[in-house]
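I'd like to ask you about the structure that follows.
One protein chain omitted, others in place.
Note that the chains are named A, B, C and D in the order they appear, and that numbering of residues resets to 1 at the start of each chain.
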Amino acid sequence: MTDFFGIPLPALLGQLLLGLVNGSFYAMLSLGLAVIFGMLNIINFAHGALYMMGAFLAWMGLEYLGLNYWVMLLLAPLLVGVLGILIERLLLQWLYKLDHIYGLLLTFGITLVMEGIFRSFYGVSGQQYAVPEALQGATNLGFMVLPNYRAWVVVASITVCLAVWALIEKTSLGATLRAGTENPKLVQAFGINVPRMITLTYAGGVALAAFAGVLAAPILQVTALMGSNLIIVVFAVVVIGGMGSILGSILTGLGLGLVEGLTKVFYPEASSTVVFVVMALVLLVRPAGLFGKEK
Amino acid sequence: MNALEIRDLHAWYGESHILHGINMSVQRGQVLTLLGRNGAGRTTTLRAIMGLTGRRQGSIRVHGEETIALPTHRIAHLGLGYCPEERGIFASLTTEENLRLPPRLSGGRATPMTEAQIYEMFPNLAERRNSPGTRLSGGEQQMLAVARILRTGADILLLDEISEGLAPVIVQALARMITTLKAQGFTIVMVEQNFRFAAPLADHFIVVEHGEVVASFPASELAAQQAKLDELLSV
Amino acid sequence: MSELILETRGLGKDFKGFTAVDGVNLQVARGAIHALIGPNGAGKTTCFNLLTKFLEPTRGQILFNGVDITGERPAEIARRGVIRSFQISAVFPHLTVLENVRIGLQRFTGTSFHFWKGLTGLKQLDARVLALLELVDLREMASLKAGDLPYGRKRALEIATTMAMEPALMLLDEPTQGMGHEDVDRVTALIKRVAEGRTVLMVEHNMKVVSTIADRITVLARGSVLAEGDYAEVSRHPAVLEAYMGTEATELQGAH
Amino acid sequence: MNRHHHPLLGYGLLFGAIALLPALGVYPIFVMKVLCFALFACAFNLLVGFTGLLSFGHAAFLGTAAYGAGHALKVWGLPTPLGLLFGMLAAGGVGLVFGLLAIRRTGIYFSMITLALSQMLFFFFLQAPFTGGEDGLQSVPRGHFLGIELANDLSLYYVVLGLFIAGFWVIYRTVHSPFGQVLTSIRENEPRAISLGYDVDRFKLLAFVLSAMLAGLAGATKTLVLGFATLTDAVWTTSGLVILMTLVGGMGTLVGPMLGALVIIALENKIGDLGKALADVSGISWFNGLGESVSLVTGLIFIVCVLAFRRGLVGEALAWWERRQAPAGR
Partner (left out) sequence: QISGDVIKIGIITDMSSVYADIDGAGGVEAIKMAVADMKGMVAGKKIEVIFADHQNKADVAASKAREWIDTQGLDLLIGGTNSGASLAMAKIAAEKKKPFIVIGAGSARLTNEDCSPYTIHYAYDTVALANGTGAAVTKGGGKSWYFLTADYAFGASLQADTAAVVAKSGGKVVGSVKHPLNASDFSSFLLQAQGSGAQILGLANAGGDTINAVKAANEFGVTKTMKLAGLLMFINDIHSLGLKTTEGMYLTDSWYWNQTPEARAWSRRFFEKMKRMPSSLQAADYSATWNYLKAVEATKTDDADKVIAQMKATPINDFFSKGQIRKEDGRFVHDMFLLQVKSQKDSVEPWDYFKVVTRIPGEEAFTKLADSKCPAVKK
């Protein structure tokens, strides 16, 4: 058996695969964050809280209404999207012309409020959500036994990521979106209903977060604070990829999952710090991130 | 029916009252030129037509339809194409995407130009079609700004200082373009600092001063009005 | 010292495969007003950015007073006396007019890193500042915030700030752009006045300005030098007529 | 323009009032804690408000100095002033390293690099044996300060106030110095400052190190006051907290960050009491729960602040004052 720094190769492959699973969460969350940043110029700190809501909605759907995983996988993003519309219309729309810091602060405030509300209703220990029946069990890949559900996570999130990327970078709708954030008034003067477009973009971005939340529910404990642990990493992913770069955030998300997977084998204590090491290194070498365009 | 009919238009930026009752009308197929000193309110007039200022008051009819209460995108769809003073090229879009950005206007009555026609008119743009919009030089950006509203089918063009910062050859090309457009039946409202550029093109002149119209005459009276005009435009 | 204050040899700049400036050999004589003209996108602003090292040249050399300064940082070049203005007006909007100019002068006091000192030491510069403001007719506005000035006055303030640096070579990027006729004439006269005893390299579209004050003109097109000479020579040059001035050039009237 | 005539008089009155607080029955330890954070926020503001650099890793300096001073006082047994100085210098050293790495980046990337570096430092503090992990470095002795016995809360109070005034004075001086003028010009228009021959990176670096050292002074003093240093001092949320303090108070104003620190620290410490008082007065028992909802209430405050008081409390007050003055002035 071949060894790699003392770790058998199959074991290493297994770890990399698990890294990829986490990476697909990062990718999907940072994608939403990047879309929102790109289009609204808002650093949406509330992303983690909306991810948490997605997971909670999945649980609530099952608990109170008996709606299964598949229904909630569609419904939760929709509901969170609607919430996104409210947030954008009521709060964010006043901030577009201001420095990033205000958007960050406001969405941070939203995060605290949302987490506070969920915490006071459901406590902090969280709720249990079972893996849907169709995806129970595991597949033996030779080098490891991979739970089917994790495989599904990878497939689902990569598919969604690529679809969103294509939508934004390759279609004229995407071009309109990009232009709309740069100079909304002018785009509106070309006859495009910009405010509605921006609202829907935000809704779409947070719906992605909710989708990730539903995907995460069977893997992680559903708790009020599950998003706040993640948000800062996802944030870093967006920066490493290059702020607002859609492709950058997807690839960086996946890549970072792999790097983290390796760190968990070789220096496990540092596995949540490694993202910052990577970020510092990348920014020192490439000031605008891996895929970002320098101004 | 006039293509554009403005009555007693007032406009504000925040608390400052910029336009104090503008009156003007443009017939279909005509070129109207707004003259005036820096800061007289010409750009503001165009922006007010598009609904881009703060508060507006009065009446603006586009092809007879009242637009004072409409949101900007609805106004545009009545057939207006706006080329702003600061050009407004999008940095995140390539030249080509910038060009393709404005949609076909539902109320536009003109035949939209094809991309090929546009690239023929502005070869610089064809060459730089894949580079980000704001990486174009100042002048190239100006060309792009004009070019992109020709694709929409807009039949009323609002052009703000389009000859600004352009090389003489290009300015001449633009003059020819406007003559052609006029022949095709476009209605054009131009704001120009460059009188030499504007003079041969316009059918009608309006001089704006402190947000009011202080002179208004057809091109035929230009010679007669020259003295007054010089006085109004000089310091 | 040589006749030439600034010289470039084979200066070039590529942007991701697009060559914006290509093999430019520029020679600016000491004491001259040298104009750089050319169609839009010819690479004039890029040239300025290369000369002041706001952009890194892809190839070529820059010599100032015969010294190779290609490897120096922007601030170093500025300290040699090569001071630029910007195409879009560049003042410090929240500082007063007086403070704007004083920032320029302050560097010579050697106290710029002194965070423990008060501002009284700088007050002694005020007399010189006011003299400079006088030169550009801004003395009465000395205590206004620079951001509140009208556009034309901002450009004048910029020139005053540049003057404070005692520049050996001033680089002015379209100093009259976006101005009304009155301001254009005023600024033209101002440039003429401040050019005495120093060298000016300017980018300008306004042919009236160029023809009245430029001693020498370099025409750029598509990144390289198309022609060079005084106004009479250049304006007759067939390639220049075709690429830049067009058929109306005889009227001595540019875009303004 | 009358109010500009005696700015120092105004500060004198302010500090005089603070000096009197304990005599009025205000709890001195609370005020000391507020003073520490106020200095921290002022130091941060020197960078963001007057130089235009938004650091997202300022807790690193607070934490470094807190641990540094704590270790020097407790383990090495250094005299208190030297311990504080050591903490400050340690923070300055870290600031120099961070600064050298981060200064060349601008905007959000600058913020992110400082965040990344401070997270790495946090990891170091977590792993290093001398910090005591999440239990913290406990029982740091107060000792004497230039002959003053600090065990008494009141003598400590005046020493801390003195340190705060010294720190604040440095900031005031810096802002109103030739150096401060250059910083302002960099914040307003960096390319223009470069073209005037200023090596902006070196100016930014000095500002960064100054800010780090002052933040360090705050951290070291805090350790002295509370008697311990913990990971909380170095964690990223503390970097967030100082941003909030500065914004709530008013970025780019000298007193704003102080007020912001007061508001945030009071919120953290007193909201439970406030809830109880509200419940007692109004008879609505729901308010009793306020104490458990610090973060929820904080969240609401931020939302309101961003929507309605964007320039911060002091900034809004100044703007209001100017609006009132304007018609009279013209």
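Basically, contacts are C-beta pairs under 8 Å (C-beta built on N, C-alpha and C of every residue); 3 or more make two chains touch, one makes a residue touch a chain.
What you see is a predicted model, and the numbers here were worked out from it, not measured in a lab.
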- Query: When the whole complex is taken into account, which chains on show are touched by the absent chain?
  - Reply: A, D
- Query: Among D:126, D:148 or D:278, which residue is in touch with the absent chain?
  - Reply: D:126
- Residues of subunit D touching the missing chain are 27, 29-30, 33, 126-127, 132-136, 138-139, 153, 222, 226-228, 230-233, 268-269, 272, 276, 291-295
- For subunit A, residues touching the missing partner are 11, 14-15, 18-19, 21-22, 116, 119, 123-128, 131, 138, 144-145, 147, 149-150, 219-221, 223, 225-226, 229-230, 261, 264-265, 268-273
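Note that in this section only the chains that are shown with their structure count from here on.
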- Task: Could you tell me the distance, in whole angstrom, between the mean C-alpha positions of subunit B and subunit C?
- Result: 32
- Query: Whole-Å distance, subunit C centre to subunit D centre, using C-alpha means?
  - Reply: 43
- Task: Round to the nearest whole Å and give the separation of the Cα centres of subunit A and subunit C.
- Result: 48
- Task: At least two other chains touched by the same residue of subunit D: list those residues.
- Result: none
- Message: By the document's touch definition, which label belongs to this structure's chain graph: line, ring, star, complete, or other?
- Response: ring
- Of all residues in subunit D, which touch subunit C in the complex? 170, 173-174, 176-182, 184-185, 188-189, 191-200, 202-203, 206, 210
- Query: Where on subunit A is subunit D touching in the complex?
  - Reply: 43, 91, 94-95, 98, 100-102, 105-106, 108-113, 115-117, 120, 232, 236, 239, 243, 269-270, 273, 276-277, 279-280, 283-284, 287-289
- Mind pulling up the subunit B residues that touch subunit A in the complex? 50-52, 71-73, 76-77, 82, 84, 88, 90-93, 97-98, 100-103, 105-106, 132, 149, 152
